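Here the complex is missing one protein chain, while the rest keep their positions.
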């Protein structure tokens, strides 16, 4: 017989804590101290239904994986559970109005338009998680700016009636040289999560990289794929290598065609916008001002398992457990690309993790411009595939990367924003816009296929200039500018009274 | 006997569609699918008078050329045609007020002033078409910025009592080294269209380039010219070369003195400002949100005939069908200038099509600075005339181009704006202002004639710097800047109540 | 017997035109077509008292010099002249209020503060004349910006208890290495005009350059000087060399110690801010829109006598008519400095005329950095004194120029602003502030006297960068930035009604 709401409600304290998730009750009392996101967030729901909070942050198989069966207390008769009367906040009412009045999908003409709409219609915390980056977010913006310091040297009078921008990545053909890169917590943006991206990728014959930190489970994302659809696995390496081995080999069995090991995140970044969004003032602080322990945002909560000891010495082990091509994701200097060649991996992704990890990492496109001439000089450019991600918003960005020598580019946030604003239709349109731009761009640059995209088509001399970095908004906001001497207001009246 | 409005009104559907243009009825039912601008825009006027919509986009000989005589249904008694009661929108009423209060012509002191006035008084769609450019319009603004990275090294103590800035272009003398370059759809800005530019050009002894996509017919523009007035033909090459041959040879017969083949537009650019201006929300979308097929702006509609297969291999054919000097318009790298010399054409226009085609094409003035030293080094600078266009607003811009080695510069939008705001008087004054600035500029730079304008008079080292590109307004608008911690508003009151 | 107002008032037409100036009547009918500022401005005062308009633009000896004695009609009984009831405009009332509430003099801590105050309290036309510059005023601002691309490399642990920044210029000692450079129309800013600058210069042992286009007469300015006070003459060369000779030799006789021949102004610049300020809309234009002849601002009116034929060939003649040291003012490239050495003149002023002549002339400080190494390399740095002007606002600017090798710097507008805002006290304080800054600057840079200011104390590598020129305000104002798709306002309500 099912438990009732009243049964669960009795266990509403930290030392006796039951919660309901998806209609089932769980005893999490002993689990509390182990929860990567801290115990406090769970205790808040002690004795209550935690589904809404739980959902976007945890893949559905989480409880099965991490909570012993003995703590699974079985189904709850949800009709007996008191509905939280979440009186809608003024913010939420405003947001609902913005959703109703959001622009039509066909008014979005480029990837940035989706971001504009998403910013208006997403929940503030979700927007905070997706859009935030490290420290002063200068790297985040540099990723975009760097592309704008590169210019084209297009060829004219080339017969461009037919242009073909299909290519291969890690040996598999694909319709266009971008892939959907791994991004965490898809359900923050859309209730169905990452499978939305899977479906759009299938439609457009685009490769999807499956994130370790997805809201959907790995198998859900694989299952959502169509026949022959290419997917890769992004991997945060667990301190427990047995878990990592299980994940990798499972992915290979399920048909993944590439293993992308994240190497730029031995510790996940502090993202202050995310932290500030999360911050909710406790009543008690108002009166006593005492310091409380606040969440450091979603990123830290979900990443405590990542192994900061991962090193070059681990690569042979990966090569021993899988036949998938291995790609190092997050390489940031030419020296490490050369090491990667030596280590015998199949590729690297030049990336600074979308500006979310080390502030003042250079943009991938700049590192690419540093890397390719060295690879060519040493005759190594055929030995390894070089990918870039970060800041890609236009087909011209893709073209620039390919002219310099990239095999493909990863695009992450823009598809999250398109999904958050318009669901599958949004991602579909975003991909179509990129394809339209790509066709136009190929024609106007005078290239009929990917092989014709060469360094001679770009002027990248400006790329290395850091004379005018993105503005430091926090510092600007605190600077108190000099002013000229003010008028002595009121003096005129005073005089006139004399 | 003339048709009546009622006769026409019976044919008001897509599968039976008559329209009235300039007092005559036409059966366009069969033509609908072939209309380059799509069928929808015509069906909107099925059974009605379409003249106002038709006028600026189509030269007057369009219907004769493209619609079989059998579909010409003859005159309509216009007194029987119901007048559309176009209730004036609030926007239009505001615009009419702005027109009444627009500044006097003599308050315009430079070419940018005309643009400021035009922006206020033009219809939003017309302004959108003229002012828009590719993608993020960074190239559009770079065209202007690039000139500002070049500085003068003027000579002093030169006798400049008399300065003479007359020159020759393609062998014909002209009063000043700029020409009116080809721009489409003149009637969007002024009811008389391109002939206004013709008349002003005549008055000032300035060369006019006649656009393929004019609102006036080619012959109207030729007929508007005075005796001895020099005109050139700008050519979009048609997939059907017979049509192209007819156009070229007709132009030569009518006295055109130069053939400018556009080579930077195998496909016309997407211009998002134009598209956004055009977008008009259909009622149905409000409720069901379904995607509708929207116009991609005027540019796409009028350009579907252009041949993307045009290539260097076609040049000999052009040389075989005309004796006019041939100039390639839209060259963007020194390598292609060298190819043009080899191909035996008489000139090139370094141009990125006013920033309307490939975003991140470099400015013409930068390409010029790349090109001329190579030509001089190879002894080819006498073999070909090099022109530039894009971003020219001041005589100092003209002087900079000529110092670097350009034979002349093209100016487009500024004359459209002057015409749109003040008609012929506006264009007249715009040209006079340039001449006044030119006289002053020659004097102050210490040059008495065009031959004295040499590279030693400029410092163009900054030209190649792309350290601080024009701002990316869309990206800036979506970026959510970091903020300092906010005040805890209301706490003071709460405390005071304790 | 004196004339009456009524007598004069009878001659109030263009073909019979008397005017009153300083209580005397003049018949200017025949002079009208010769008036350099155009006849219209005089006819406006036909039959009336023109003193207020006449005063700031004309030195007091103007009428004696240019109008035949026969046209001097003698004194007018001013009590019979109708007072113009100039009802105060709202603008003027506001300005008077601003004057009453202006900051105390001691609230001005630097030269820019005076400019801020002057901008508030000056008449708009006067401010327009002083502050305006050529074209888009980019050069004006570059003059200031250029200094900010130069940085110091100060020496430490130098005994700077005593610092001495006195120096010599053209052989005469002076207390500090700046001089008051020539600026026109001092009475626009202060009723006493240039003599105010003379008095402040005397107090501070600073050299003053007397302008050709002063509001005061040359002799008034000379007479205002104290014993031993050093003054120079700035010369616009007249087409009539006899006049020039008279001026030069008179100046030498009166004790001038240097002749500064302006070489950057064969034609005076168009200054659009000045022109726009001057523009006053005629009623008639409102209805018929016809073009009227408008003033081109004060600059053009007063400069028509300047000889655009002046050339290097004239230099020997100047050397033959005077023993004063000759300095060429307005040199803008190293080649012309070398020519000046060859011509045997004693000095050059590197200057772009405060940005008022050729737009995109480089800053003097940049030309200095180009010039001095060449002079040193050729062993010519002892042969000629090199001065700079333009943009100097701080002692650090003076120090930078001297470190690069300048003998002194000219300062113009800042003293005009100080004078316009606070009269003699203002100029006095401005000079004192510069001296205070200079003492501090010498100490902090580690130099005890002028000779110790060497190139090793500055890092001027950034000076030649033109990557980020001053903003083009007109172009920015007309650019219509891209926007994200807007909300569909009102849809929410519409939906809620369904």
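Order as written gives the chain letters A, B and C; numbering starts at 1 within each chain.
Criterion: contacts are C-beta pairs under 8 Å (C-beta built on N, C-alpha and C of every residue); 3 or more make two chains touch, one makes a residue touch a chain.
Since the structure is predicted, the reported quantities are computational estimates derived from the model, not experimental observations.
Trainee: Which listed residue, C:6, C:82 or C:104, touches the chain dropped from view?
Mentor: C:104
Trainee: Which listed residue, A:20, A:248 or A:263, touches the chain dropped from view?
Mentor: Once the missing chain is taken into account, the touching residue is A:263.
Trainee: At which residues does subunit B meet the chain that is not included here?
Mentor: On the side of subunit B, residues 97-98, 100-104, 107-109, 112-113, 116-117, 120, 465, 467-468, 484-492, 495 touch the unshown chain.
Trainee: May I ask you to list the residues on subunit C that touch the chain which is not drawn?
Mentor: On the side of subunit C, residues 104-107, 109-110, 112-113, 115-116, 119, 127, 131, 136-137, 141, 144-145, 148-161, 272-273, 276, 281, 286-287, 393-394, 396, 400, 425, 429, 436-437, 439-441, 443-445, 456, 459, 461-462, 465, 467-468, 473-474, 477-478 touch the unshown chain.
Trainee: Can you list, in ascending order, the subunit A residues touching the missing chain?
Mentor: Touching the missing chain: residues 135-136, 138, 263-264, 266-267, 269-270, 272, 275-276, 279, 281, 285, 289, 291-292, 294, 307-315, 328, 330-333, 335-336, 339, 357-362, 464-469, 472, 474-475, 477-485, 488, 491, 494-495, 498.
Here is the rule we use: only the chains that are shown with their structure count from here on.
Trainee: Taking each chain's centre as the mean of its C-alpha atoms, give the chain farthest from subunit C.
Mentor: A
Trainee: Copies subunit B, subunit C: same or different interface, half of numbers shared as the threshold?
Mentor: different
Trainee: Using Cα averages as centroids, what's the distance between subunit B and subunit C in whole Å?
Mentor: The answer is 41 Å.
Trainee: Mind pulling the subunit B residues that touch 2 or more other chains?
Mentor: Counting only residues that touch two or more other chains, subunit B contributes 136, 272, 276, 281, 465, 467-468, 474, 477-478.
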